[in-house]
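Removed: one protein chain of the complex. Kept in place: all other protein chains.
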Amino acid sequence: MSSLPAAGNQLPREHYLNATYGLRSWLLTTDHKRIALLYLISVTFFFAIGGTFAGVIRIHLLTPNGYLVTPETYNKLFTMHGVAMIFFFLIPSIPAVLGNFLIPLMIGAKDLAFPKINLLSWYIYLVGGGFVLYSFATGGLDTGWTFYTPLSSVYSNSAVTPAVLGVFINGFSSILTGLNFIVTIHTMRAPGMTWFRLPLFVWAHYATSIIFILGTPVIAITLLLAGLERMLHLGFFNPALGGDPILFQHLFWFYSHPAVYIMILPAMGVISEIIPTFARKPIFGYTFIAGSSIAIAVIGFFVWAHHMFLTGESAYAALTFSLLSYLVAIPSAVKVFNWTSTLYKGSISYDTPMLYALGFIGLFLVGGLTGLFLACLGLDIHLHDTYFVIAHFHYIMVGGAVMGYVGGIHYWWPKITGRLYPEALARVAAVTLFVGFNLTFFPQFILGYLGMPRRYHSYPPEFQVFNVMSTAGASILAIGYLLPMIYLTWSMRYGKVAGRNPWPATGLEWQTDSPPLTENFDVTPEVTWEAYDFVNRPDLGLDVKSAPSLAPAHGDD
Amino acid sequence: MASQEERRVHRTGELFGQFETMEQQRESASLGMWVFLSTEVLFFGGMFMTYTLNRSTYPDIFGEASRSINLTLGAVNTIVLIASSLTMAMSVWASQVGKKQLLTIFLILTLILGSVFLGIKGIEYHEKFVEHHVPGLNFNFEPGASVATNAHAQLFFSLYFAMTGLHALHMIVGAGLLIWLIKESLKGRFTPEYSTPVDLIGLYWHFVDIVWIFLFPLLYLIDRH
Amino acid sequence: MPLYPEQASNFAPSVDALMVYITAVCLFFAVAVTAAVIFFFFKYRRKTAGEIGVPIHGDMRLEVVWLVVPMLLALTMFAGGAVVYVDFRRPPMDTLDIYVIGKQWMWKSQQPTGLKEINELHVPVGRNVKLIMASEDVIHDFSVPDFRVKMDVVPGHYNTLWFRPTKPGKYHFFCSQYCGTNHAVMGGWVTVMEPADYEAWLSGSSSADASPVDAGQKLFAEKACNTCHLPDGKGRAPSLNGVYQGKVLLADGSTVTADDAYIRESILAPNAKVVAGYQPVMPTFQGQLTEEQILALTAYVKSLQSQPVPATGAGIAPAGKK
Partner (left out) sequence: MSEHHIVSPKIYIAIFFALMVCTLLTVYAATVDLNRYFSGLNIIVALAIATFKASLVVLFFMHGKYSPKRTQLVIICSVFWLAIMLFMTMSDYVTRLWS
């Protein structure tokens, strides 16, 4: 680590962590930073639950006949893995933890626009989570995280009702978070913080919030209708009454496909922060990266029925949705090219967050490109509902979203806690994660092309070799996750004091104490510089002259 | 952003700590409400989608089932609800021009009209119960109806209860908010400078009205000729 | 270790070709980007602690290039996939029709002769086979990786799946749509036989089952369908002769093709798409017929395809109206 400005070895005397004490001061806090930490703890809890289920699944699949758990249990395991990971970890992870913590800091505000609503949304998350845990504990859930009717609404014997209610309730937590972000970004920006000076992390969260606001209510009502069908025997999708179960899928994916962008867009935002900082260089094509976030959020709403090419959906609709799905790939590609170009003629360091960012580019690339296979109508006939799909979306969600999340946690850890983590260990963990992840999920692409269907508790023996590889990878992956949990916890007490701006980086969040004051800034900052500008920032203490002075003109925007 | 003089010190008056100026606070609150309502549009939208598909599949039975609902009650309710929107709009006006007594009166009128709406809705639900038109409870569309007619009519009535039920739930929440508003307005809390809660709850109330404006023709007025 | 399954149907080569094409394009981009990242990573690594990078903000020409080039490549992928998919969704006319019913957790199939099988499917090599599939409970999916085909089996709908086996042998088929507890064992074997062997197998297996067409004809009388749907077109309802695969003119002026799904819908929701010139008087049969009965009725209606079409009162649209 190139620790430049002398950091001192004392944390600031007063900051948000020690401003008040006691359980009440946390549970009734309206400070966005404390709420972010509450979320950090709760999403980590659900990550641990979902991860444990995943571990059991992988061990069970070591042998073709899987003697470890019964079919019922296996079905519950993968369902609960999905529900816990998607609705209670991935969707809230970056927005509710990092977004919550950073958006006000990044735009120079004292807090979000509605701090009480922010706290409320955490409690709603807890209530939703409580319902889902209750469902897990009392019989489990075996419908698949997709809750397809009529399996979920009529046929399943598991505890579907509390789970559906839990996910329904949790939706409102997402909605309120998105609402808070949109209003905050519109009305709370500090003087001089124009839209095109916003960090790309904020742009990404703005785009995410659009999906929160306009997508989440649809899944809320859809699950409510399915729940009513189950609880009160009303009829909406029930084929026995002449209803159409495919309509449920339309409504479900209207949200759940954009929900994938809820997971990946914030991670892209994190990467767009990390890369300029550790390449010490403005991001390449700022407007294109910002615009592509919005484009992904909007076009992402036009592609959902590509999950349904083989449901008997009209061939015309399938053609339309396939074409639109290819369109949504373009803004993602634009981002990758721009990140890569940002490295060109940079001053690149090997700090941990940068390792995660580069790992993200590689894994997201594989995840995104394999999406092109699935969007291809002819190929999807073969690949649909196989392990190819599993591998594809794990590359996006774990390789992309989780790498972004863990990388972001490392990058802002000094800001959150005021302390640094052990750098060498952190680099080892980053590499372990990358290797373990690829070993776990790459074989599943091949399994999928060989035709192994997903959600199988047992499989024909010819598929075993790749399953064993996958399980071996999963154990390495588990170590990759456990390591950061341990050393990050350790560093909260024993880590070196970081100082305000350890990397150093250009964003407003680095212009205040680490950890920040409850009010974030002593005085409301005034922004006079462009985003990611290292040249006109003497306050960063960098050797400005080291950059060849005659860079190409500030050409793009 | 506001000029220096306009900035107020922390936590004075009605200005919350996270904001710099009253103007900023008002703008945020209003934008927040609108964004919330856009969420609500999509929330009800999911049911409208389900309705659209099921009606287009079973147009005749939807018509038949629709004709069994009490049109008079529905029409009266529509008028009552629109009237309550008028009184709500008048309360916003009263608070903007600082007529505190008038504000309270209009709010109370709105609450009364809202309650009348819910009361009529209750009568309708009771009728449906007596006629065995409640799916999942005692459903039997009409004597001698075929299995299929019964099934498809259940699709209609499920939507009828889900849509009007969630709408009524929104009304109940709105009524609760109105009671709070009345309490506060009796304390004289709302002034032309500070009328945000009246504005916001007004927006919410009008939105609930709009939902009904669509529910009425879709549920009550299919093929009444 | 094989990296792709056996190519045993007409779709396998084209699906594999798509796979190869898209893999090649993707591999090119993946390698190019990864190589660039690794190269920059080492080439521009930080030399001194205070060093900063060259402040390059972007390049409009590059942005246009990497917007347009991937877009064009993506369109080629779309087009290739579309060609295969349209072929897959449009079964040829001369198919061997086999009825398949999925239920938790087994597959029932019925040959045109009426022969029934469970978790087994025998088909002749080189013949176009069409599976007409329905579900009795939840959504299933009939999938044969060696043929590169699959299709959901949805309660309340018919979905069809066609293929032409190209190689005799035994091939795994799976349920690919999660359907509950024993989803993973809801599968079986497709046996592809030489045509002669297939015929021998058909006639060798004694079967008490009536063929679907015969069963359907009986039902057609039992349910009094024949009182309105008179073959000469003089009844209250259109004649069904020649209707299958023909164009039907609807009351709202639009035309639809009378495929399996349309016939099924007309039995279950007859008033959704009424034939022009007729009143919506047919009662629905939802809930009164089992899936197998509906399949039988459908088979019977289809068997009327070769019957003479009356000059008036036909369900099928007059030739000029197409």
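Think of it as A, B and C in the order they're written, each chain with its own count starting at 1.
We adopt the following convention: a contact is a pair of C-beta atoms (placed from the backbone, for glycine too) under 8 Å apart; a residue touches a chain by one contact, two chains touch by 3 or more.
Since the model is a prediction, treat every value here as computed from it, not as a measurement.
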{"item": "Interface partners of the hidden chain - shown chains only, full complex considered", "value": "A, B, C"}
{"item": "Per the touch definition above, residue among C:30, C:261 or C:289 touching the missing chain", "value": "C:261"}
{"item": "Touch criterion as defined above, residue of B:96, B:115 or B:146 at the omitted chain", "value": "B:96"}
{"item": "Candidate in contact with the missing chain, chosen from B:16, B:48, B:117 or B:141", "value": "B:48"}
{"item": "Residue touching the undisplayed chain, where the options are B:73, B:118, B:145 or B:221", "value": "B:221"}
{"item": "Missing-partner contacts on subunit A, residue numbers", "value": "186, 210, 214, 218, 247, 250-251, 254, 301-302, 304-305, 312-317, 320"}
{"item": "Hidden partner interface residues of subunit C, rising order", "value": "247, 251-253, 255-257, 259, 261-262, 273"}
{"item": "Missing-chain contacts mapped onto subunit B", "value": "26-27, 30-31, 34-35, 37-38, 41-42, 45-46, 48-49, 52-53, 56, 71, 75, 78-79, 82-83, 85-86, 88-90, 93, 96-97, 199, 202-203, 206-207, 209-210, 213-214, 216-218, 221-225"}
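The definition used in the following text is that only the chains that are shown with their structure count from here on.
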{"item": "Chain contact topology (line, ring, star, complete or other)", "value": "complete"}
{"item": "Best-connected chain pair, where connection means C-beta pairs in contact", "value": "A-C"}
{"item": "Furthest chain, CA centroid comparison against subunit B", "value": "C"}
{"item": "Centre-of-Cα separation between subunit C and subunit B, whole angstrom", "value": "44"}
{"item": "Residues within subunit B bordering two or more other chains", "value": "57-58, 148, 151-152"}
{"item": "Multi-chain contact sites of subunit C, meaning residues that touch two or more partners", "value": "268-269, 284, 286-287"}
{"item": "Subunit A partner contacts - residues on subunit B that touch it in the complex", "value": "1, 16-20, 24, 27-28, 31-32, 35-36, 38-40, 42-47, 49-50, 53-54, 57-58, 135-137, 148, 151-152, 154-155, 158-159, 161-162"}
{"item": "In the complex with subunit C, residue positions of subunit B that touch it", "value": "56-60, 146-149, 151-152"}
{"item": "Subunit B partner contacts - residues on subunit A that touch it in the complex", "value": "109-115, 175, 179-180, 182-184, 186-188, 190-191, 213-218, 220-222, 225, 228-229, 232-237, 240-244, 247, 250-251, 519, 524"}
